[in-house]
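Removed from the display is one protein chain of the complex; every other protein chain stays in position.
Coming up: chain A.
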């Protein structure tokens, strides 16, 4: 089920290079180079002067290496603001989603109450509703609540993801009931069972849900774009795309800003690669 390594990958003793492995590895290197080329091009462009970035014909390597674009971005832009906004929004969204989705997933999987099946059906229908589908009515709702141009307005509408509830619901269904029943007999209450038995068991799933929520929230463009007008409140992807473009495009700065917005997640991925792959495997198969 989960993305454990194949036997081949875990074998410690290295096999000799076979012709087919050499061909495949070379192919892998070529494809990887093609995949990384745009990112490399962005990095190299961010190290050119603006004049050089707009030269015709273009060239890959800077003739004169300079960090002026990065410096200018820090000095003139609201980049540090946007970075903090992104961090606040993503961390809050992730924390709230983890809490409410874990509770709801458990509630739907393991408790009984009136109308449970109907509510579960409604939540599943909610999988089809996103800010893209219902942007305008969602905006007027948030406007009515007086949350336009506020942190809460950016955060709360991202905190009701039916998909995450569904993933955790599937996971909790798989935990043997006997575990909880024994604890109930020993006199533990429902909440105690949830926090001392169920949550620790669910740690890998919760990690996956947390990581995906963080990625989605950090990279979310459409909703923050709709709900903020104040440049001081914008998140990273948003500020870079809207504000920097409105000055007339300065490509070196734009590339530097894009890399600043993208880099944190790439670093997160390098550290949490295993959990992310396992999480994708889990959610992917849970979706069946």
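By definition in this document, a contact is a pair of C-beta atoms (placed from the backbone, for glycine too) under 8 Å apart; a residue touches a chain by one contact, two chains touch by 3 or more; residues count from 1.
By definition in this document, contacts and distances are computed from a predicted model.
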Complex member absent from the view - protein name from UniProt, among "Putative Zn-dependent protease", "CRISPR-associated endonuclease Cas1", "Ferredoxin" or "Sugar ABC transporter permease": "Sugar ABC transporter permease"
Which of A:28, A:121, A:146 or A:174 contacts the chain that the document leaves out: A:28
